[in-house]
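Okay, handing you the structure first.
With one protein chain held back, the other chains of the complex are shown just where they sit.
Chain naming follows the written order as A, B and C, and within any one chain the residues start at number 1.
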Amino acid sequence: MSTNRWLATGNFFTSYKEEQRIYRTHLDRSIFIVFLAVLFIWPLFFPVKNSTMLVIDNVMIAMIAVLGLNIVTGFAGLISIGHAAFVGIGAYAVGTAVTLLGKNHELIVYGWPVMILLGGMAGAAFGALVGLPALRLKHLYLAIATLSFQIIFEWVIMLMSFFDQGQTIAVGRVYWFGGKVLRQQHYTFWYYAILVFLILCGFMVRNLLRTRHGRCLIAVRDNDRAADAMGMHPGFTKVYAFIVAGLLAGIAGALKAYLDRGVGIESYTLHTSIEYLAMAIVGGLGTLNGSLWGPAAIQMLDLRVEELAELSGHYLPAELNLATALRPLTFGLVIVLFLMFEPRGIANWWRMFRSYTKLWPFRY
Amino acid sequence: MTTLTVSDVTLTFGGLNALTNVSMEIKPGLITSIIGPNGAGKTSMLNCMSGFYHPTTGSIKFGDQDISKAPPHFVSELGIARAFQNIELFAGLSVLDNLLLARHRHLNYNFFQAIIYYGKASRVEAENRAFVEDIIDFMELEAYRHSVVGNLSYGVQKRVEVARALTLNPKILLLDEPMAGMNVEEKEDMVRFTSDILIDRGTTVVLIEHDLGVVMDISDQIYVLDFGEMIGEGTPEEVAQNPAVIEAYIGEE
Amino acid sequence: MKLSQKLLLNAFLVSSLGLVTACDNKEEAAPASTSSSSAAAQVYGLAFSGAMTGPTSDAGLPYSRGIGDYCSYVNDNALLGDDKVDCEIKDDGYKTDVTKRNFEGYLEKGIVAYFNYSTGSTLALKEDFEENKMPVIPASMHADNTKGSKYIFLPIASYSEQALGLAEYVSKHHKGGGTPKIAMFIHPSAFGRGPVNDVKRAIEKGLNVEFIEVVEHGKGLDNTAMLKRLQSKGVQYVISQTVQSPVASMLKDAKRLDLTASSFGEAGKLTFLGAHYTGGDDLIALAGDAAEKFLWVTSFRLASEKSEGSDFIKSLGQKYGRDVKTQESHNYTSGVLVAQIAVEAMVRAKAHGKAVTSATVTEELNGMNGSNAYFANTTVGPVTFDVNDRSGVDTLQLYKATNGTFFSENEPFESEFYKQLK
Partner (left out) sequence: MIYFIQLVVSGIVVGCIYALAALGFVLIYKSSRVINFAHGQIIAAGCFIAYALTVWAGIPFVISFLASMVITFFLSMSVERLFLRRMIGEPIISVIMVTIGLMSIIDGLIYLTPFGSTNYSFPQILPEQPLVFGGISISWPQVMGVVFTALMFGGFSWFFKRSTIGVAMRAVSDDQMAAMSVGVSVPKVFGLAWAAAGLTAAAAGVIIGNITGLNFDTLRAVGITVFPVVILGGLDSIVGAVVGGILIGIIQQFASGYLDGTYGLAGTADVVPYVVLIVILLFKPHGLFGTHEIERV
């Protein structure tokens, strides 16, 4: 068969397996592989400042967390206002290990990949707990239940001296094959670590979505009665959505604990939950690539606004609080404008871009 | 082959009886129709059979299994599938995905196999895809395979609705007014599908339908409901002769 | 595509492009400041990151203004000779993540000293401060900040020291028989809980007060239950360690329930005292009349009493266009003080003929004791640091709210038990 595997035109499938592929053409797949390679090698060619790398690292952690949020809110349609608590559980799993074993225990500094997975497990377990009310609750009541879990989580951490009452629990510097990861390499090292986890999580979600485990989420979101008739237990599917979301959030949280080299409650508050929601929306709810666009866009906005505020501080009278007001103002406006004019988020721009280039050079 | 037995079912909503002491027997290998005027309790009966409502008193048995309190996903697993009166499709998904969703129970790979995908999950998906394609051929939906369901015409959506129920590979298929709102050609198609479902696929069919012509043509057994009570049963000929039924339909002068 | 979508897309693209160019600018800016080091006049970086929005912005905003204005003052009056300070102030909205980002950015700019804000972020970044050997003066006077750290300098006495000072004051001035019974009203976080154990330890060492209860306040609108309980347990003194708003609510409720003592230590009633962040103009602004007779301890001189320091603060505020409320806020003074301390260390480093770096600033800060103590006119006592004690002004001044203004009560004093506990 002389099928063309490089362009979308003239690309025929001869088995169902072929049609199930993520990348329909060799061109798509090659572009993606090159893109991944670039992600891995660019820090070698450009001297990256720590502050820049820190921002990138945090964005990627947020991407993992938002992937989780997208599972529960985007795909399964359950509003979660407690996502930062899930991330916090992952971080505090590391915090617990540190408190029990000491911050430079072998498990922590050598076995960090294990710790990160453990963080994910802890997040998943917490997800199961939070998801339980979902067995009975419908949409908005459930949203508020997640909010309560967020508040209870914060309160418990702040109360327990085991967790140092929410103050930062320091985590030691990790070791890698090259020895101890020192300050100069810290952010770049974690860039790679987070990148690997992000890619793994991304593929995990991508694969999930083309199997029954992903489709059932969308089924429950779109029509839970019909889903019930198709043999899915809507309640358990919701709990399961929370578990997957908790898993991803837990991984993000553990990574964050290592990146920050400390676990403190202030990174996992209600405000952070709302930020995650904003990221998911700006990126595009219910899309995989939206989970990646969102955090990047919100972080970019934050940095730009900071500069703008600084600039306005130089030219405007001292008493005008414009500089301080700009950040919340723009943050809110971006959410609202996106919801009003582009509810499908940046992912939709990406989709339009893709469909434009897909059949290139033909327009249709 | 299993029989669905409804005995003495009463369904009450806040003091109002939607169904009163209704008994019926859905015999395998037949097309059984439930007819009656609007508000007679036909859909309530179907809801009880498919687990969406639970009878206040009385019992529903599938073979020896009591399903009066079973939730819908359990009933569907036993082999009773339904198509909804008001289209209840997953509007944001393609026809293919809608049908694949109905294969949920048959996709027997676990979560970890799913996230790895290559290997078992991929193989099972392909096998089930083949099954789904079969149904697509049967219901003549080839042209719409990749279309998003929400964008399709009403008649086609109805067909997808039936196809999705069929994809569950049920023993009994409950069809709730599959021909409502269709034009003559679509109706003819749907009648053909309904009899083919029984003949080609050996699936017992329970049909709710307003078009008495269709019902009389294709049914083997008919139950007539009015105000939640059973007023007649039998073959089309018997029902057509039943004075209570005639009265309910034509009304007292 | 709709027009609105097009607009959004464009706006986004422009902003993302702008980010790229802005990053470029930064890279150019960084070497520019170091290249000028070869010239005669140098620019030294100071930096602040704190909550100008979000929680506690009522304190953070005037605080940041204080730092900024004093830095401008240093440049305008050539306190460093030809050299200038470049003081960068950024809002972190009380989010540790942003603080960390800001700090990393400051490090790359090559600052010589850093001003931090909250207790949470100070503890979170402690290791970063250590590794970079960066002298840090936080707005948080949490005693644990300095634990295990060589580079965190508290501008004034720690919260523990303040709470102990208040407890000692109670023990000394308590009238009537028996041991005075105290309760602590604290913020539900390490910031509030910090001093509790120190007070308890001091009692073990012989401080003559009885510790009845720790109350961690919430966001509730009513403190009736709590106040009634304290009264029933015979508590006479309530020492607060939190922010103004909950204290104001409590004072209002106490007044309503007629539980507020009309004179110090009145039997059967409650006398309210509080540490640095519980008092000041903000408390009176919030509590109004209910704040009367509230005893507040801090190390700063207030605008309500004429002194060299308060005149200086007023003129500073006027010069840089601050409103009266800001000029009179002790948070503004507090911001000025941290800048004063850092600049003083820089001046001394220069005077000793050393290059001004974070290392020399640390060195000079550690040497600020004995005859070298720094007498900042804005505080009631000298700023003293040494290698073992990095809390600055140990002298405390008690202020009492009278007719809507805080006036000093008794002479400045120091906590005695605090030294014993060390």
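Assume a residue touches a chain if its C-beta (ideal position, glycine included) is under 8 Å from a C-beta of that chain, and two chains touch if they have at least 3 such contacts.
The model shown is predicted, which means the values in this text are computed figures rather than measured ones.
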{"item": "Which of A:L27, A:A325 or A:M352 contacts the chain that the document leaves out", "value": "A:A325"}
{"item": "Option from A:L7, A:L137, A:L195 or A:M352 whose C-beta touches the chain left out", "value": "A:L137"}
{"item": "From A:I151, A:L195, A:L303 or A:M352, residue that would touch the chain that is not displayed", "value": "A:I151"}
{"item": "Interface with the unshown chain - residue positions in chain C", "value": "52-53, 55-58, 60-62, 188, 213-226, 228-229, 232, 244-245, 248-249, 252-253, 255-258, 282, 285-289, 325"}
{"item": "Touch residues of chain A, complete complex, unshown partner", "value": "73, 77, 79, 132-133, 136-141, 143-145, 147-149, 151-152, 155, 158-159, 225, 270, 274, 277-278, 281, 285, 320-322, 324-336, 339-340, 343"}
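Assume only the chains that are shown with their structure count from here on.
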{"item": "Chain separated most widely from chain B, comparing mean CA positions", "value": "C"}
{"item": "Centroid spacing, where centroids are CA-atom means, of chain A and chain B in whole angstrom", "value": "41"}
{"item": "Centre-to-centre distance between chain C and chain B (centres being mean Cα positions), rounded to whole Å", "value": "72"}
{"item": "Averaged-CA centre spacing for the pair chain C and chain A, given as whole angstrom", "value": "36"}
{"item": "Sites on chain B at which at least two other chains make contact", "value": "none"}
{"item": "Residues of chain C that touch chain A when the two form their complex", "value": "1-2, 4-5, 8-9, 12, 15-16, 18-19, 22-23, 27, 52-54, 57, 61, 65, 90-91, 93-97, 100-101, 104-105, 107-108, 118-121, 123-124, 126-127, 131-132, 144, 188-190, 193, 320-323"}
{"item": "Chain B-facing residues of chain A, complex", "value": "15-17, 19-20, 203-204, 207-208, 210-216, 218-219, 222-223, 225-234"}
{"item": "Interface residues, chain B side, partner chain A - complex", "value": "50-52, 71-73, 76-77, 81-82, 84, 88-93, 97, 100-105, 107, 109, 111, 114-117, 121-123, 125-126, 129-130, 133, 164-165, 168"}
